[in-house]
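The next block holds one structure in the form of structure tokens; read it before the comments.
Here the complex is missing one protein chain, while the rest keep their positions.
Right, chain A next:
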Amino acid sequence: MSAPDLLYTELEEDLRATVRRLLRERCDWTAVLARCESEEPYDLDLWRTLAGELGLAALLVPEDLGGAGASARELAVVAEEVGRAVAPVPFLGNVLVTAALVACAEREVLPQLADGSRIGTLAVGLTTAPHAAFPRSVKADGTSLTGTVSAVVDLEVADHVVVPAVDGDGAALYLVDTAASGVTRTPTTPLDLTRRFGTLELAGAVGKRLASGADAERALRRALLTAAGLLASEQVGLAQHCLDSTVDYAKTRYQFGRQIGSFQAVKHRLADLWVEVSTGRAVARNAADALAQDTEVDLAVALAQAHCSDLVVLAAEEHLQLHGGIGMTWEHPAHLYLGRAKSSQLTFGIAETHRQRIGELADLPTP
């Protein structure tokens, strides 16, 4: 097995520069904060620019299904920038639904999701780990779906939902239009103001079957692995922002007649955080490369989540602590980053869940 490519290509760096520039213009933290308390917590204009004009929603979609035929490597760079800006866009739901539809070779809705004209998500609880058992809370009878799924990410802005359900043949995936009758969406008040979720209730809603049996299970797992792997890059981007912003602050904030960054207690905490971010970047790149090459995906994703989901919280907590009193206030974005960080730690399973998975994959059996 050849070594993974853990660097960024020139193309990927160009993509990063474009996305970062756009987010800097359209998505500074005061705008994000103002939006959090408004009737429109998502910036769908921004999403249409990212997804449609820049073509980011098409990256994961193969060319023969109307996409750009890129890979998780490129999308991971976008994820880093989304994390860095805590951008209020339905990025994660898009990754989940796109990966599921690609795995099912779906041809009708996928092009609309890829060009940004429609929005979609996948009806799984946001804390579901990629290796979890196939969910059984929705039953299908013919094309009629009944059941409830909570903590569905980006649900309130989704036009389409891919729903895992159990029917006469066992596991299956259905495509549901959220405007259909029998579909109820209830938003939940989130800890992370920048990423929303809600409860999906289906009462005899019409769905179109996309896959069944082992194919459905494989597609769902692929979607969760892809999203969890890319989440690691989002976490690295967020952690890098927290580090950068804290380093800047430590150079400008004076106490006891000195920059606080000249105190060894502060320097060493930041150096340790830099070490963690550096290793986090390596494991996140490894997961993105594994998804792109389709080699050792399960292990690479579990490793990235086991490492990065704790890293992101450490970074957000250090960010807050080292900013002192201002970090505790609404006037500084530390709380936005902390909310996203802590929530994303729980997303797709906490680190312990992924370590247990590694125990299975690396032959380190449970007691």
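Note that contacts are C-beta pairs under 8 Å (C-beta built on N, C-alpha and C of every residue); 3 or more make two chains touch, one makes a residue touch a chain; residues count from 1.
Everything below uses one rule, namely that contacts and distances are computed from a predicted model.
K.L.:
Name the omitted chain as UniProt records it, choosing among "SpoVR family protein", "Alkylation response protein AidB-like acyl-CoA dehydrogenase", "SUF system NifU family Fe-S cluster assembly protein" or "ABC transporter substrate-binding protein".
P.N.:
The record for the missing subunit names the protein "Alkylation response protein AidB-like acyl-CoA dehydrogenase".
K.L.:
Tell me which of A:A132, A:A180 or A:I358 is the one touching the absent chain.
P.N.:
A:I358
K.L.:
Which listed residue (A:G67, A:P190 or A:G280) would be found touching the missing chain in the intact complex?
P.N.:
The single option touching the absent chain is A:G280.
K.L.:
Spell out the interface residues on chain A facing the chain that's missing from view.
P.N.:
Touching the missing chain: residues 3-7, 247, 250-251, 258-259, 261-262, 264, 266-268, 270-272, 274-275, 278-283, 285-286, 303, 306-307, 351-352, 355-356, 358-359, 362-367.
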